[in-house]
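Only one protein chain is missing; all other protein chains are in place.
The chains carry the letters A, B and C, assigned in the order they are written, with residues numbered from 1 in each.
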Amino acid sequence: MTFGVAVAGASGYAGGEILRLLAAHPEVEIGTLTAHSSAGRPLSEVQPQLGSLHNRLLVETSADSLAGHDVVFLALPHGQSAELAGRLGDSTLVVDCGADFRLRSPAAWETFYGSPHAGVWPYGLPELPGCREALRNTRRIAVPGCYPTAVTLALFPAFAAGLLEPEAVIVAASGTSGAGRAARTRLLGSEVMGSMSPYGVGGGHRHTPELVQNLSAAAGEAVTVSFTPTLAPMPRGILATCSARVREGVHEVRAAYEKAFADEPFVRLLPEGRWPSTSAVLGSNTAQVQMALDEGARRLVAVSAIDNLTKGTAGGAVQSMNIALGLPETLGLPMNGVAP
Amino acid sequence: MTFGVAVAGASGYAGGEILRLLAAHPEVEIGTLTAHSSAGRPLSEVQPQLGSLHNRLLVETSADSLAGHDVVFLALPHGQSAELAGRLGDSTLVVDCGADFRLRSPAAWETFYGSPHAGVWPYGLPELPGCREALRNTRRIAVPGCYPTAVTLALFPAFAAGLLEPEAVIVAASGTSGAGRAARTRLLGSEVMGSMSPYGVGGGHRHTPELVQNLSAAAGEAVTVSFTPTLAPMPRGILATCSARVREGVHEVRAAYEKAFADEPFVRLLPEGRWPSTSAVLGSNTAQVQMALDEGARRLVAVSAIDNLTKGTAGGAVQSMNIALGLPETLGLPMNGVAP
Amino acid sequence: MTFGVAVAGASGYAGGEILRLLAAHPEVEIGTLTAHSSAGRPLSEVQPQLGSLHNRLLVETSADSLAGHDVVFLALPHGQSAELAGRLGDSTLVVDCGADFRLRSPAAWETFYGSPHAGVWPYGLPELPGCREALRNTRRIAVPGCYPTAVTLALFPAFAAGLLEPEAVIVAASGTSGAGRAARTRLLGSEVMGSMSPYGVGGGHRHTPELVQNLSAAAGEAVTVSFTPTLAPMPRGILATCSARVREGVHEVRAAYEKAFADEPFVRLLPEGRWPSTSAVLGSNTAQVQMALDEGARRLVAVSAIDNLTKGTAGGAVQSMNIALGLPETLGLPMNGVAP
Partner (left out) sequence: MTFGVAVAGASGYAGGEILRLLAAHPEVEIGTLTAHSSAGRPLSEVQPQLGSLHNRLLVETSADSLAGHDVVFLALPHGQSAELAGRLGDSTLVVDCGADFRLRSPAAWETFYGSPHAGVWPYGLPELPGCREALRNTRRIAVPGCYPTAVTLALFPAFAAGLLEPEAVIVAASGTSGAGRAARTRLLGSEVMGSMSPYGVGGGHRHTPELVQNLSAAAGEAVTVSFTPTLAPMPRGILATCSARVREGVHEVRAAYEKAFADEPFVRLLPEGRWPSTSAVLGSNTAQVQMALDEGARRLVAVSAIDNLTKGTAGGAVQSMNIALGLPETLGLPMNGVAP
């Protein structure tokens, strides 16, 4: 059976990656593609890499243009999904790559986004305990943020196993595509090549409450999170370096990860002594994870690498779609990275 | 029907890319993987991006280890294919990614490679007139060099249409993976990031006689070629900027390209005014082509972009394999690039 | 004796580089710094790398704010220099980094810039025969374009020595800073990293008539130029690969280069067999040059590397200023690149 799929926000980086994956998906037929400032232009002008779709046109984003599809992906700026989703029927599977429906806490939402809370949808991180079950047969999916995907996979097994004190320190490096396609001087190639720099330091990044939510849920208690994102000179990829103090008596952590990821098709716990790299997951839906226990500092250091646009956005979205539609979870999704 | 495939040289960049493509190919079962200095190691140590094959072991390259497969890909240093191929049966499809069987002229081979000429095999550039036919049912394929793939696609339509004087000037930029995986100081990241530099200037690059061969065949007369390769600060991709003086009276060139590529699944002649970029073809088997006629200089300038490891090596190899095996030519091959 | 210097356009990339060089110049006192959209902001916000000037403020660009300095550098968009320069006194040395006063041919100017021709000033490429003399005591300097600087240094010795047919084919790769600091999607880091692409193909780039002017002057006859610029994934640097057919009987070209550059402090003719790289000239005022005669194609291939912002703009400007002010030509200018 083939599902008709529309993509709202097809001119952006997330939208382009969704289309790249859908074009290789055997049970999907790509329907309407929408955009805002690029509406009316051929897709090939804004996504020249999508040769297989080069005859498609972008139309204006609206509930009308998106109606009539089995699945609608929303790759829109934060705050635009709620109204649009409300006008799409309950039988349509709506997969929101924005932040609108990720946070359970209205207070956290309002603090970080400054607008009324729209609600909560099943969370599209199937590897997190409970999430896969909630995704089956749902017609609404909130795709996680890219940083939360990387960080949660790196830390939840240890928190869930009770190995860690409830505080986490996270420094993550992201490729520039995470900042989107809007033209800004600080994102020019001239500015970012050869440069590492932090942003949102001190707790200000909007993914912070999502990290707190995920890690606290895993730990079963409130976890404080110090999160510092940095911009790295590469187009794609997130490397998340995460640490937390281990509880007294804890001297072994690996077993918790082996158990958590034993049957996960898209998480690769690396052999001991080998460490993740963003290049190894480029274009794939795989997360690489590794950890070490630093006995000197009594901290677990867990590191994960994902492609922010694939596992961190579009791939995670398609993986969750597969579950919701009752398809094999791995259908159409690449497990191998494009390297070197 | 499924074909058993072995890969010799699976530890290198070309070998890794062949495996990435084969792993997504629906009619292929991946068999023996061989290497030399990495023999005995798990594939995952040298190709950590190939998560779907992480339990595979590398064995020593030999005719014995490669025997018994329907198809054998050779991704070996130049000069090693001939002997190995001679010991593989005639019923095995041998796809050589090295240079050994590309050149028709023994003299040109000996001048550029300094060893006896091994022979000529059907040439794996299906888009070149005559090649597709020669590939059907063959059991030996010489995969073109990466630069010749890019340059030939950019220029052969105009030469074949008789539009150009028989001289070509080519400056091509390649990503560093074209130089292979052997550790050399001049290829260190510290040396190549932020740097453009030429090499093999003045006619010395080994792909020069292959360019002469292809362009002369298209033109029906001897074409002289000035070829300057440059190393660009990116892992993958070739951008070939090619020009030749147009014959008197020629003021239109596009029609020749439209005709040449009308039915080609893996060549995308871009809409007028849009130019190829290597990022748009990353990881895909697509070549982007565009051209302009410079009336001031009376030269055609034709530009192509490919991924040197995909269309330029592994993808071209699999495309030719598909033809030789009677499979659909596009089977298992990505048409969409991983961008940004 | 110390000269007071103002910089108009201090918020851009060229302006920032001018300031970096002037801050290390022993006979210069940096005065007014102007900008347009950044006027009123501290320099440190837009040029955070200029630690030694972090307490400076940007003021609005105007003849009034620039008046009263011995030297005024103009690093403004094309077309803004003429009016401003007209309002600066004849005793002020005006160094224009824009294109307004580079071209001798009003027709060429109007074709490529679409506005009335402003005139011609002494040309700030001291290495070109006749230029150094014209710069002494001048109070107006037209700084060459970055591509013309690289290309002219690569080719003029051979043209001046009568070795070449009057046609040149040039493919040059430039770092992204050459495209300026204005925010544009196609210049985002996400778009340019990992990517090579051409632009202005077919004779359309505005530096083409300047190339024709310089090479024709050197050759003593009209030279046709095929010029293809490409954008390379690096912040700085130009690698110009230039070729032309050698005249019959010409089998040696190096002597012409040795003679031309024997006493040039900022041109380094490399030892035979070694080739320029942009990394080797990063941040320096040096041009590296090398050439080879391709007997197969009967073409000279000459390659040069410069830093587009240093020798290609700000360094060439300061070098010419030194000459005009009667200072040692090399004063305050770096000869060594920042590598790796």
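Note that in this section a residue touches a chain if its C-beta (ideal position, glycine included) is under 8 Å from a C-beta of that chain, and two chains touch if they have at least 3 such contacts.
Bear in mind the structure is a predicted one, so any value in this text is a computation, not a measurement.
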{"item": "Touching residue (missing chain; options A:6, A:173, A:250 or A:269)", "value": "A:173"}
{"item": "Of A:90, A:248, A:263 or A:295, the one touching the omitted chain in the full complex", "value": "A:295"}
{"item": "Sites on subunit B contacted by the missing partner chain, in the whole complex", "value": "13, 175-177, 179, 181-185, 187-194, 233-235"}
{"item": "For subunit C, the residues touching the chain missing from this view", "value": "13, 16, 19-20, 23-24, 42, 44-45, 47-54, 176-177, 193-194, 235-236, 268, 270-271, 274, 277, 279-284, 286, 288, 334-340"}
{"item": "Interface with the undisplayed chain - residues on subunit A", "value": "167, 169, 171, 173, 175, 188, 190-191, 193-199, 201-203, 208, 224-226, 228, 230, 232-237, 239, 241, 243, 275-280, 282, 290, 292-299, 301, 303, 305, 340"}
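In this text, only the chains that are shown with their structure count from here on.
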{"item": "Rotation, 0 to 180 degrees and nearest 5, that superposes subunit B on copy subunit C via CA atoms", "value": "180"}
{"item": "Fraction-based call for subunit C against subunit A, same above half, different below", "value": "same"}
{"item": "Subunit B and subunit C, separation of their C-alpha mean positions in angstrom", "value": "37"}
{"item": "Shared interface positions of subunit C, touching two or more other chains", "value": "175, 188, 190-191, 193-194, 233-235"}
